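For this depiction, one protein chain was excluded, whereas all remaining protein chains were kept in their positions.
Right after this comes chain A.
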Amino acid sequence: MDPRGKLLATIFFVCIIFLANNWLSYSIICLFSLLAVWATKLKPKVFWDGVKPLIGLIFFTSLLQLFFTSGGEVYWKWWIFTCSSYGITNAVYIFIRFTLIILISTVMTVTTMPLEIADAMEWILTPLKIFKVPVDKIALVMSIALRFVPTLFDETFKIMNAQRSRGADFNNGGLIKRAKAIAPLLVPLFINSLQTAVDLSTAMEARGYRGSEGRTRYRVLNWSKYDLYNLGYFVILTVLLLIFRTH
């Protein structure tokens, strides 16, 4: 599928999820997201890995909702904590909301190459050209940055091993000691990056790069019928949510 469609759909999803405000609309949106997850045909573990790091935050916010929302039938009360029917529903809603947003973003990130995401971002940013934002340059920077992520990781591990072989210890000691241990890693890495940048700019210039004026693009994205289906589903979802929303 076209990454632009996916990026748009993801942003759109995060907005419309706030339209849901009763059990019916939440079930619709849940069903819809589960369909999207199912359509990726990936193992559930991938999605679990996406949710895992944020699980603390999800429970924390849900619990806050649970204990600090007043109104409805009060089941339990102690000092400032109350447990009411409103609180329970709100907590569950928040829980679902969080999980769904993370699920859908995971669907987006695991099915799209970082490079395609950068392309899609560029496409979305294009209207900013009216305000003289250098979108082409930002796009080039994004693609070069993404291209260098694995290279810099390799470099980092190499430097780490080189420093370890001379007795540096990165994993022990208190906070301050560890922060100090990082210096012999960061300084060479920083200098290397600058050197790489100089070399890269020379190479780019030698290959005829003279700013974004008059450049053509090798990589072009194509809308397919699936992207139209995808956006169509979102229109249906929005209409359904608007119908079943309680006022």
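Throughout what follows, contacts are C-beta pairs under 8 Å (C-beta built on N, C-alpha and C of every residue); 3 or more make two chains touch, one makes a residue touch a chain; residues count from 1.
Basically, contacts and distances are computed from a predicted model.
Trainee: Going by UniProt, what is the name of the one chain that was not included in the view, given "Cytochrome d ubiquinol oxidase subunit II", "Electron transfer flavoprotein subunit beta", "Pyruvate dehydrogenase E1 component subunit alpha" or "Cobalt ABC superfamily ATP binding cassette transporter, ABC protein"?
Mentor: "Cobalt ABC superfamily ATP binding cassette transporter, ABC protein"
Trainee: Among A:A203, A:L228 or A:L242, which residue is in touch with the absent chain?
Mentor: The missing chain is touched by A:A203.
Trainee: Residue-wise, where is chain A in contact with the chain that is not depicted?
Mentor: The list for chain A reads 115, 143-144, 146-147, 150-151, 154, 195-196, 199-200, 202-210, 214-220.
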